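Before any comments, here is the structure.
Every protein chain of the complex appears in place save one, which is left out.
Up next, chain A:
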Amino acid sequence: MKYQTQKIALAYFAVAMALFAVQVIMGLILGWIYVSPNFLSEILPFNIGRMLHSNSLVVWLLLGFFGAAYYLVPEESEREIHSPMLAYLQLLIFVLGTAGVVVTYLFNLFDGNFALGNEGREFLEQPKWVKVGIVVAALIFLYNITMTVLAGKKTAITNILLLGLWALALLFLFAFYNPANLALDKMYWWYVVHLWVEGTWELVMASILAFLMLKLTGVDREVVEKWLYVIAALALFSGILGTGHHYYWIGTPGYWQWIGSIFSSLEVIPFFAMMSFAFVMVWKGRRDHPNKAALLWSLGCATLAFFGAGVWGFLHTLHGVNFYSHGTQITAAHGHLAFYGAYVCLNLAIITYAMPALRGRDPFNQVLNMASFWLMSAGVVFMTFTLTFAGTVQTHLQRVNGEAFMDVQDQLWIFYAMRFGAGVAVVLGAVLFIYSVAVPRREIVTPGPLERDRIEHDPDHVAAR
């Protein structure tokens, strides 16, 4: 850690990890409700659990991005963060807002109140006071980071990161606009989370990945920057109009079916480019960085994002296919692998990279961390497969044969049971990850026979530590 204010990231990562735990535990409960539908039906109705599962995901990913920005911007700009006090104030506002949201959802407080009540729009349920808090916190963040970058060195990584973060914050303003016309409501609704995941977050992802590649592989900055610009251009070119694939069936004109189909099909390309980028950099790289776990997460991120967001997205993005598959478990399969691959793995990669420096514990136990990658990733991939099969069967029974929704759900039980098993693996993996970055200190793992052989015979090899 070269700059003192990089330490701010630690607080953000800690809160992010706590919410990550909440998110996966809530996911496990929801997974069990699919298996045994009356579980907790009085105390925690499914819709509330679902809100907490997806909202905590989005919030912890955002906190991770903020933490990543506070960690990498000082290193890139070569100066301390403008105001550490503001950074902690921003986190405090987020924590307060999140706590307020959870309490409001769970007990349905202030129902119908203009400023305090749940707003009722899926994913944008936050009471208005929380939304205002998010805007204030975002403004503080943008001010703080922009001032730091403006005063220091400007690199492609910080440029693209700032572009992504500014656009992210501006798009959130659409959360305040709630037209009475349901079609218009839906149209603007997609501006928030979906222009994020298909646009601005991809920029954030590309720039954080570029930072990690720069540090982990030692490839020249010029090469990394060229890739980064191309990826950012491809992401925006395909992602902005690609969001049109959400406009097929909400009452918008029919031409959206073609705009959405064509542009969203191209969204595979930036994800393919990111995967190629990560692997090409590792192959070209001269540096054998000791933080092997961070490299594993980075490559896993690029690969699983390509499959989850790219391939599984393409699977049901053409409107002719989506006409049948819309809102079935196919969507859930795509959602889980895409969020995990693109954004969860990305956050875990930067956390794995930053933690040893932030906590001043070098060497640290990477074996547990790498085990958590394989356990969690295998869990999410298996979950994706079971949900894909469930969705295929569901599409046929419900949409082609016209059977009733609940009759079909009964027939999908076996897939839901297997999905719950996958969920258990994910939760164990998450716990292992959090333990591995939070608890062991200065622990040296004895190298196994393969690693011992490599250390002995490969002069370029640097042992993991």
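The working rule: a contact is a pair of C-beta atoms (placed from the backbone, for glycine too) under 8 Å apart; a residue touches a chain by one contact, two chains touch by 3 or more; residues count from 1.
One rule holds in what follows: contacts and distances are computed from a predicted model.
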- [ ] Consult the UniProt record of the chain that does not appear here and report its protein name from "SSS family solute:Na+ symporter", "M16 family metallopeptidase", "ABC-type branched-subunit amino acid transport system permease subunit" or "Cytochrome c oxidase subunit 3 family protein".
- [x] "Cytochrome c oxidase subunit 3 family protein"
Task: Identified contact with the non-displayed chain, of A:F39, A:Y229, A:Y324 or A:W413 - done: A:Y229
- [ ] Could you tell me which of A:F46, A:F110, A:W166 or A:F237 touches the chain that is not displayed?
- [x] A:F237
Task: Residue of A:G254, A:G360, A:G402 or A:P449 in touch with the missing chain, whole complex considered - done: A:G254
- [ ] Pick out which of A:W129, A:F263 or A:W312 touches the chain that's been left out of the picture.
- [x] A:F263
Open item on the list: In the complete complex, the non-displayed chain touches which residues of chain A?
Closed with: 222-223, 225-226, 229-230, 233-234, 237-238, 253-255, 258-259, 261-263, 265-266
